[in-house]
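My structure is below; once you've seen it, I'll send some questions.
Just one protein chain is left out here, and the rest sit where they should.
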Amino acid sequence: MTGVARGSAWPDLSGRVGEAGHVLPVRVYFEDTDFSGSCYHATYLRWCERGRSDFLRLLGVHHNKLADGSLTGEPSVFAVRRLKAEFLRGARIDDELEVHTAYGTFTKATITIAQHVVRGGERVFELEVQCVLLSMSGRVLRLPPALVALLTRG
Amino acid sequence: MTGVARGSAWPDLSGRVGEAGHVLPVRVYFEDTDFSGSCYHATYLRWCERGRSDFLRLLGVHHNKLADGSLTGEPSVFAVRRLKAEFLRGARIDDELEVHTAYGTFTKATITIAQHVVRGGERVFELEVQCVLLSMSGRVLRLPPALVALLTRG
Amino acid sequence: MTGVARGSAWPDLSGRVGEAGHVLPVRVYFEDTDFSGSCYHATYLRWCERGRSDFLRLLGVHHNKLADGSLTGEPSVFAVRRLKAEFLRGARIDDELEVHTAYGTFTKATITIAQHVVRGGERVFELEVQCVLLSMSGRVLRLPPALVALLTRG
Partner (left out) sequence: MTGVARGSAWPDLSGRVGEAGHVLPVRVYFEDTDFSGSCYHATYLRWCERGRSDFLRLLGVHHNKLADGSLTGEPSVFAVRRLKAEFLRGARIDDELEVHTAYGTFTKATITIAQHVVRGGERVFELEVQCVLLSMSGRVLRLPPALVALLTRG
């Protein structure tokens, strides 16, 4: 494993980057569950967004640097354009999970990323998500090559 | 429009059932947005779940009656099994939206439902979602014919 | 009852303004509950924020007009400064609730508002919340007299 954040009192807070991509541990809290006893379906999307954000972070791409324009020259923000999700098993209160995020594949304006959530060795959720970079007025931006280079495996 | 709830001080609270399915109005509040200025992507899934729940409600299927077993004989709960979503435009604070939910198509154990969210005449989100009925232990149940009958158009 | 929104297909979407303040109906959905079977504690705060926002809306104060500066001359946003909450009974899936919001009391920079949530005739939640108006850089603004006039009972 490489890419662990340095100098924090909490070295694992952003998960870890390895050969296959990124892993973020996640705990199931009250807020994630619903009256069925399992997790609310949109909860899995929140966890996957955390995984993508922390993967970006460990590769040097911070949302606040995108938003103030210091990273790519134009203030911008990542947005989800489409997604496909499979709910395989219900995660439950107190479960310890991992969000696995693979390196993305790129077109001029899109990043497509495969993610899954595991409990023990077992997959509970799978996601394929396509993201775009938007200007602050909501226009889809061409992905800056320097940004793509940061997000591409070594 | 038929199927409006009777006897409430708020006749539109659960939306309205018509020929094409169900419509639920939704307002964008602080809780639905994120720092990008638009709505958080999982917010659209929350709204669509409300649309499905209120459509069920106006057809006579209440979650609390499923959960206590009084509707189908076995305590049960609907769960999302898979979904595909397209995020077309960003909804913003104070927007007035409508969640449109079509009648579902059935297999022995699944319901597939098409939904979309509109602002003015413009689609901002599209969803296709497959749901199953789970026992309280998490087993997928065969859909009771009486339940399917309730959920099938006239 | 006065102050009902005109010209919408959904006349009650923002609730209603009366002598004592504002009433907003709220339905309990999956997203609001947790594995305990009752509603997650922060859910009640989301509902009360909706009540305050819709009360403001019916009095002519829209968040997007505050944010673009067209209402008070300076881009601004309301923020919660402090609150006290009592959780009296647990709301449950499918419950139909009302959020009651009283007219606020003002100092130069704060609004204090009493709210409660009822089910049938029974209170399930009480809130006292103090709000301030912030500039986009986070500075507390003196409340514009024109804004206070709008928010004060006729």
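Letters A, B and C mark the chains as written, and numbering starts fresh at 1 in each.
Everything that follows uses one rule, which is that a residue touches a chain if its C-beta (ideal position, glycine included) is under 8 Å from a C-beta of that chain, and two chains touch if they have at least 3 such contacts.
As the structure is a computational prediction, the values presented were derived from the model and not from experiment.
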item	value
Contact partner of the left-out chain, one of C:Trp10, C:Phe35 or C:Phe55	C:Phe35
Residue among C:Val61, C:Ala114 or C:Leu134 touching the omitted chain	C:Leu134
Touching residues on chain A - with respect to the absent chain	8-14, 25, 27, 29-31, 46, 49-50, 53-54, 57, 62-64, 67, 92-94, 96
Touch list for chain C against the chain that is not drawn	35-38, 41-42, 45-46, 49, 63, 67, 77, 79-87, 89-90, 134, 136, 138
Those residues of chain B which, in the complete complex, touch the missing chain	30-31, 33-38, 40, 42, 92-93
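What we mean here is this: only the chains that are shown with their structure count from here on.
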item	value
Separation of chain B from chain C, taking each centre as the mean of its C-alpha atoms, in whole Å	25
Approximate Å spacing (C-alpha centroids) for the pair chain A, chain B	27
Between chain A and chain C, centroid-to-centroid distance (C-alpha), Å	33
Chain A, residues touching no fewer than two other chains	35-38, 42
